[in-house]
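All protein chains but one are shown in place.
Lettered A and B in written order, each chain numbered from 1.
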Amino acid sequence: MESLTFRHTTRKPLPGSVPNAITGVVASGNLEILLERVLAPDACEVAIETPIAGYGDVWEAVVADFVARAQPGGLRISINDGGARPDTVSLRLLQGARLMEA
Amino acid sequence: MTEWRGERRARDARIAAGRAHATGKVVPAVAVVDLLEAILRPGDRVCLEGDNQKQADCLARGLSACDPGKIHDLHMVQSGIVLPEHLDVFETGIAKRLDYSYSGPQGARIAKMLYGGQIELGAVHTYLELFARYFVDLTPNVALIAGVSADREGNLYTGPNTEDTPTVVEATAFKNGVVVAQVNEIVDRVPRVDIPGDRVDFVVEADRPFYVEPLFTRDPAAMTETQILIAMMAIKGIYAEYGIRRLNHGIGFGTAAIELLLPTYGEKLGLKGKIATHWALNPHPTLIPAIESGWVKQVHCFGSEVGMDRYIRERPDIFFTGADGSLRSNRAFCQTAGLYACDMFIGATLQIDLSGHSSTITQSRVAGFGGAPNMGSDPHGRRHPSDAWMKAGREGQIVGDPALMRGRKLVVQLVETFGDKLVPTFVEQLDALELARKIGLELAPVMIYADDVTHIVTEEGIANLLLCRDVDEREQAIRGVAGYTAVGRGRDRAKVEELRARGIIRRPEDLGIEPLDADRALLAAKSIKDLVHWSGGLYEPPAKFRNW
Partner (left out) sequence: MAGDRSARPDPGSLSWYEATARQRVAALADPGSVREFLPPTERRMSPHLPLFDLPRAFDDGIMVGEATLDGAPVLIAAQEGRFMGGAFGEIHGAKLVGLLRVALELKPKVVLILFDTGGVRLQEANAGETAVAETMRAIVDVRAAGIPVIGLIGGRAGCYGGGGLVAGTCSRLAVSEGGRISVSGPEVIETNKGAEEFDSRDRALVWRTMGGKHRRLTGGADAFCADTVSAFRRAALDLIGRAPAFDLDTLEAEQARLEDRIARFGDCRDATDIWRRLGVNDPEAVPAMDTDAFDATVARAREIDHDAR
């Protein structure tokens, strides 16, 4: 298993007040994402556990694009990966952010 | 004296030799090897019918059991290399040379045998190309074909999978060749005559029914949100944009998702009757909801599909059927229809390079082409206009004197940026080039050449290659939809944004599509069972697709 952590500073906090949410399932080609509103409003941390090593730069790019797009300030995001493709990761991250904004 | 009837006399001698093992035209399965050894000569060109679906498997087993001392150095000319026996004959020396089109399940073994020099390869063709050569320089001496039933005169009923049979028989029977048909049963009267008996010299009652694989069944239960998103983009950004009525679909999950979105998402967009009405297509089970919802006017088929026979019988206004009620397919005609009469081909591929060349070859497999390149190419012989064709022509700047302007077929590649096991779809160089070098192919096995591809659709967006004005724009347009692959991450971001501003790249949001709306709830059928319900119980899926 490979562990990756990315920390970003956001321009604004993620809207809404939902304290936490989970989406997705740890299955082949899928992943689960746990989102918790526990950080400073301009901070976002994404921690990943993945069984597929060597894709750190791809994860970094996916997370950076997500942060730029969703501005998920205040969120600690934890990912259990089952070997999901980057597009699935993006989709789940956006789904998770939407749940937190509700 | 010039000899004018030598081929004919040789043919008569072969038939006479074969008659020793027949009662009239009928040969029992146990005598197949004797029959084949009697009618074949060393060095013959032989078509052992291996189609996309239907396989002359009893005759294939017979051929591979022949004595290589008597029958050797055959030149096999057949569209499909599908059964193990199709390659066994090259190991024993019965066959030496090969010209073919498609080798899906045997792709890895064929690559090994080419590398090892056991097969002398003519070429890997497209279907129409091989069929064409049957009539020019690859005419078979002997054709070994398959049908459902025959009468004692040799009148042949192929069943719904007529496929290549008429083409093979036409080339063989009318040019002094011998035609042997295996059938599941000999009957007094065939349901319909697909091949007249005077073109069939021997009929073998096979020991078991010929094998057919359900190649075109895509289980809706396995469709992902990403595939649904891609399908939504294709419908809104291409089908609606160009008003595509006449088309062909590949066999991937992406196009199957499009079929299942027509009655839901397509309906919501008000596109019914405006797109996807006339098809050159195998009878995909996933098309059933669109047919039942009145989207589809007609469908001509290359072959049939396991489980669809009863449904097709009850929908003769949609499908081509015989007087007996069952489907009549024909690969050569349907390929021609796909090439000349369709405004769009849309299908998947395994690899796309920076210019847009695509290939389904991986480093260890020679899968062949089948028909995708026929339909996935711009036919320069087309002379009839349509709005879609003309619009594509304008976008591609086929201009000059407006009076001499012509259109352009849409050839769309529908891919996810990563395939199974995180293998990237977009690459700097196709594996096909390395494979060609390794096994000494003169032509790299490219599925669709870059200059034929008009659009690439991925989950990241649509790249319209028609609008690209130079090589650099084209490369950045491709990188711009290549997602998080190395090719995608290597993009020039500023250039990609410029292409997006010009509409060359379109993101989901540019099309008014919210990626989070790509939900399985949009699928008209979410399971094979749903398809059965849509069909009113007429679709009978094979056991491997059932969960009831």
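To be clear about the criterion, contacts are C-beta pairs under 8 Å (C-beta built on N, C-alpha and C of every residue); 3 or more make two chains touch, one makes a residue touch a chain.
Note that the structure is a prediction, hence the values are computed from the model and not measured.
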(message) Just checking the interface: what residues of subunit B touch the absent partner chain?
(response) 221, 520-521, 526-527, 529, 532-533, 537, 543-548
(message) If the hidden chain were put back, which residues of subunit A would touch it?
(response) 1, 18-23, 25-27, 30, 32, 34, 36, 49-51, 78, 80-82, 99-100, 102
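By definition in this document, only the chains that are shown with their structure count from here on.
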(message) Just the number, please: Cα centre separation of subunit A and subunit B in whole Å.
(response) 41
(request) Sort out for me which residues of subunit B touch subunit A in the complex. (result) 224-226, 229, 416-418, 421-422, 459-460, 483-484, 489, 515-516, 518
(request) Provide the residue numbers of subunit A that touch subunit B in the complex, in ascending order. (result) 52, 55, 57-58, 61-62, 83, 85-88, 91, 94-95, 98
